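First the structure, which I've put down as structure tokens, then a few questions once you've had a look.
With one protein chain withheld, the remaining protein chains of the complex are depicted in position.
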Amino acid sequence: MESNPFNPEMIVILAPGLPATRRRRIRERLESVGATVSVVDGAERQYLELRGEIAALQTIAIDGWPGVDKVIVLGESAMHWAPDDEADCAPIQVAGQTIGQGEFTIIAGPCAIEDEERALRIAGRVEAAGANLFRGGAYKPRTSPYAFQGLGKDALPILEKVRNQTGLGIITEVLDPRDVERISQVADMLQVGSRNMHNYSLLKELGQASTPVLLKRGFSSTIDEWLMAAEYILSGGNSMVVLCERGIRCAAASRKVVLDLGAISELKKRTHLPIFVDPSHGSGEAYRVPSLAKAAVAAGADGVLIEVHDQPSEALSDGRQALTPEQFEKLVPELYSIRTALGETGTQFSEQVVGSSSGEDH
Amino acid sequence: MESNPFNPEMIVILAPGLPATRRRRIRERLESVGATVSVVDGAERQYLELRGEIAALQTIAIDGWPGVDKVIVLGESAMHWAPDDEADCAPIQVAGQTIGQGEFTIIAGPCAIEDEERALRIAGRVEAAGANLFRGGAYKPRTSPYAFQGLGKDALPILEKVRNQTGLGIITEVLDPRDVERISQVADMLQVGSRNMHNYSLLKELGQASTPVLLKRGFSSTIDEWLMAAEYILSGGNSMVVLCERGIRCAAASRKVVLDLGAISELKKRTHLPIFVDPSHGSGEAYRVPSLAKAAVAAGADGVLIEVHDQPSEALSDGRQALTPEQFEKLVPELYSIRTALGETGTQFSEQVVGSSSGEDH
Amino acid sequence: MESNPFNPEMIVILAPGLPATRRRRIRERLESVGATVSVVDGAERQYLELRGEIAALQTIAIDGWPGVDKVIVLGESAMHWAPDDEADCAPIQVAGQTIGQGEFTIIAGPCAIEDEERALRIAGRVEAAGANLFRGGAYKPRTSPYAFQGLGKDALPILEKVRNQTGLGIITEVLDPRDVERISQVADMLQVGSRNMHNYSLLKELGQASTPVLLKRGFSSTIDEWLMAAEYILSGGNSMVVLCERGIRCAAASRKVVLDLGAISELKKRTHLPIFVDPSHGSGEAYRVPSLAKAAVAAGADGVLIEVHDQPSEALSDGRQALTPEQFEKLVPELYSIRTALGETGTQFSEQVVGSSSGEDH
Partner (left out) sequence: MESNPFNPEMIVILAPGLPATRRRRIRERLESVGATVSVVDGAERQYLELRGEIAALQTIAIDGWPGVDKVIVLGESAMHWAPDDEADCAPIQVAGQTIGQGEFTIIAGPCAIEDEERALRIAGRVEAAGANLFRGGAYKPRTSPYAFQGLGKDALPILEKVRNQTGLGIITEVLDPRDVERISQVADMLQVGSRNMHNYSLLKELGQASTPVLLKRGFSSTIDEWLMAAEYILSGGNSMVVLCERGIRCAAASRKVVLDLGAISELKKRTHLPIFVDPSHGSGEAYRVPSLAKAAVAAGADGVLIEVHDQPSEALSDGRQALTPEQFEKLVPELYSIRTALGETGTQFSEQVVGSSSGEDH
């Protein structure tokens, strides 16, 4: 992993009346891991302002030290996902489609590739309806070892054929670091599913790849954890990461998860990475998908990922949440009409949001 | 509480090979509480199909009885909130504003009434910007007993003055069953806050009132629990209930709660009650409010409830999430342009959603 | 509500390079609400150390002010629940039973009072088995308005008879502020259920009462919120509050809630209030109750609240989680044998926990 220029500003609040020997010990220990320490005297306590290498400062749990009351981390400006990291702002292209940067992207297709004929048929329908990229699972992570696990490598030639016949770029999921290279030969974009957001071996391998990655949010992961998962890929050298919100688990939710559309404005403020939304997994039932897809667009998403199957009731996985091609054809123009109504390109939206948040009254 | 015509269809699945004496005991007990029992013989077990009074069947935890494997409730058709309960479908009017039925409603105002001058000033601004109703808290439920609890009854004359000067209908929160009558004399709509969704004493009192009620979802309540809270009011005789989604707690959420916009399509299918959304509490920070307000409209909400304060940084409560009048003025036309883009009235949307869910492929 | 001597230590961290005019404005505003402000100059930013009245400082959302980066609250020492608030440390007595202070209390009885004969029969059994207090619901909060709501005031004479015949003190739930006085005439302890932990009208009324209160944790409430709910009662003048953990909602839980036994050691450290546990609601199924009751004792609980019914399958509510008298008789000596094994009285345990947490290595 390349060296990282992160230069955090941390503030360590010491306990009141801490003996000088203990204060010195704390300071020495901080300096021994490379921190630059500036001491500030308060009325009854000291504050230590720190600068230094994140690698060193994060390995030590400063807030657990005796005599330390609180540790505050104020800056995240040197993370690769931070909005002002110009070097990482190169536009992401997937099979000729620009991702983010004011462009709107629709990814559609079945949960899993079941057979060639069906894959081609669905791909033809979604392409005609306005999809920009085709999704279809080759390797499927399933809760039960006895459930359909996808066709595996046998699905890869089918995906290749879909691209050749429809011209649509291909996105498919990767589960195992040993498969990254093989799948990259076929796919234009690699998906990391929700269950693998914390699979750091896989993320590190993807950091070495030169294929764009769609990184879904872990189903119980915070935004901070999600961005740090992206950092595993970005810091490895692969700057082409797209975030995809797909719903988080919640005790009160009626369908397992709640789609966190509020994450969009927060992410637009904190990162330059494009933000996609998966209203299919985010709702769990087909009848709820159009409402949430439209909401995602209105909230400012750069793209959506929608499961489409021509016979949902026959699907080998996730049929319950798949739209039919007819439902998808009806939905696409609605999504574009919301984009038009808002007069938005992604870039303008981003500026507007960040602008409004820096106003005097927040 | 009036007698209720609920006539559920429940199915009780008995354990395989259950002795006849035990089966008879179960049947007798069900009949003793008024159920009509139809016995179905399976290959190795019996099924009991039940009809009867919900009041009787719900008081006994049938699924805990020895010999009972599962209890399935199939119907909710006789609940007052069920979509086919015609008697309850009378349109709700609040100060001349039709709620739902294809009409879109914007409620705006400060979290709490702080003083008369400020209340009138904010009300003037939101009225000019396009708000339909004015919100302002008199009684405030606060986590700390030492936090500002609202002006209480001293705020009521101020709310009355706001209505007289602006013509806006007034909505304000009620916390205590003993206050329902007094507040109803001033308010056009009573709000039940998230913390009181399970306060059944209060809900029963509101069932006796003749003022419309905005019922916020408990911050950790399921949709089923929320609808049953509405049923407490509806079954008491007050048919004017509006549901308001305001975010539910979630471990992975970055700002305490996640706004559950997926609830809208589910509620549109299950109930005729209008659905509002509160993007202010649902986001917790002003910069996230416009994105979520637009998303709520695109998802099909019948109205939104937005906190507006002319000096958010001086607000006595919730200032962090309040829009300024300027931000509100910018947002309102965006909300309407989404409505227009979708060519929707609430009624049409409702039909479309329900229609799409009844298709062959779901 | 009486004046409160809370004297927090808060630290406001200002943004780097904040203009002097803004800094002055912030300082003036803080002083205008009564804070004493001490300014500390850091290398690039200022810190403001505050002391003052909590009532004033909590009404203003300081962390939302422009120019404020963070607000840290360091002290909670003046809350009535804080361990060093000697005035509030008077022992709680319920019908001759000391609560906490090294004594262990077992509360047992049915979820709801169903009829006099059954109540007396169950009370006789649990008294003989070693219960110290009898629980039985008169007013029941139920999710459905059609479910059994308890016998209401008709249950009160039954509770009185139970006390007269068995000598057990009585605890029962109160739902409505208008019922506090009436129920207090019969009950030795009033229970606030999970759904009403945020019902501040009720809590304020209980603050005026002279009956001990068992305050259950809201099913999605943090420990901070729970302690502040206790503060509503304590600050009103009623110092007899017992906290009762009963499980919190969690997306991954198999039975609705997870019993948060980790709360015990945290509460022992932060408050002098006795801590009880309700393993019946905390598990939802009778077979899981003994395991969790024993765990609660081992974790240091001052008491447990266990539902017992002589015919759980006939119970009008919560039968699934009730122990039979036989199961309860088997459990009680196990609970005491754990107490003995640990050589603990509540007081010693408390000292041990607080002591171990103040060691050098935490």
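Observations, loosely collected:
As written, the chains take the letters A, B and C, and residue 1 is the first residue of each chain.
Just so it is clear, contacts are C-beta pairs under 8 Å (C-beta built on N, C-alpha and C of every residue); 3 or more make two chains touch, one makes a residue touch a chain.
Given the structure is predicted, the values throughout are model-derived calculations rather than measurements.
Although it is not drawn here, the omitted chain touches the following shown chains in the complete assembly: A, B, C. Residue in contact with the omitted chain (choice from C:83, C:109, C:274 or C:300): C:300. From the set A:63, A:115 or A:181, the residue in touch with the chain omitted from the display is A:63, counting the whole complex.
Across A:69, A:116, A:225 or A:326, the single residue that touches the chain missing here is A:225. In the full complex, subunit A touches the omitted chain through residues 1, 4, 6, 29, 54-55, 58-61, 63-66, 141-148, 175-178, 195-196, 198-201, 204, 219-220, 224-225, 228, 231-232, 235-236, 249-251, 312-320.
On the side of subunit B, touch with the chain left out of the figure occurs at residues 11, 13, 38, 40-44, 47, 49, 64, 66, 69-70, 72, 74, 220, 249-253, 360-362. The chain not shown here touches subunit C at positions 218, 220-224, 248-255, 258-266, 269, 282-283, 285-288, 290-292, 294-300, 311-313, 320, 324, 327, 334, 337-338, 340-342, 353, 356-357, 359-362.
Here is the rule we go by: only the chains that are shown with their structure count from here on.
In the contact between subunit A and subunit B, the residue numbers used by both copies make up over half of all numbers at that interface. Ranked by the number of C-beta pairs in contact, the top chain pair here is A-B. Taking the mean of the C-alpha atoms as each chain's centre, subunit A and subunit C sit 40 Å apart.
Distance from the subunit B centre to the subunit C centre is 28 Å, each centre being the mean of its Cα atoms. Touching two or more other chains at once are residues 64, 66, 220, 249-251 of subunit C.
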